[in-house]
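Below: the structure, in structure tokens.
The other protein chains are all here in position, but one chain of the complex has been omitted.
Up next, chain A:
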Amino acid sequence: MSSQEHFANIRAQESIQLNKKILLYIQDGTSLGFGCGAGILQLEGLRGFQFFAASYLTVVALYVGWFCRFKPAKYYQSPIQEILVDPLFRELAGFVMAWTFVHALVG
């Protein structure tokens, strides 16, 4: 990378951190919320995981549309990796926890 390209691609570390934090906060909250929803609906087995996949993708789509104005590359260095892949298992674990908890409480 030549230095001229480098100047054109300056990214502030603080902004990258803040963007990641906002995304993580939204995903944490929504995955726990949808986990509670899945528990209240008494979903079981594969349908619960389908519910997770649907809610996760919807939240990501809404985030990209609403917060990033359909330009995630402007705010994240590798958008698919950072928005979709990295938080997946963390959110899945949160979802499963909320789901099991509410499922046991309601059922």
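Basically, contacts are C-beta pairs under 8 Å (C-beta built on N, C-alpha and C of every residue); 3 or more make two chains touch, one makes a residue touch a chain; residues count from 1.
Please note the rule applied: contacts and distances are computed from a predicted model.
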item	value
Missing subunit (named according to UniProt) among the choices "ER membrane protein complex subunit 3", "DNA replication complex GINS protein PSF1", "Exosome component 7" or "Ribosomal protein S16"	"ER membrane protein complex subunit 3"
Those residues of chain A which, in the complete complex, touch the missing chain	3-4, 7-8, 17, 21, 24-25, 27-29, 31-32, 38-39, 42-45, 48-49, 74, 90-91, 93-101, 103-105, 107
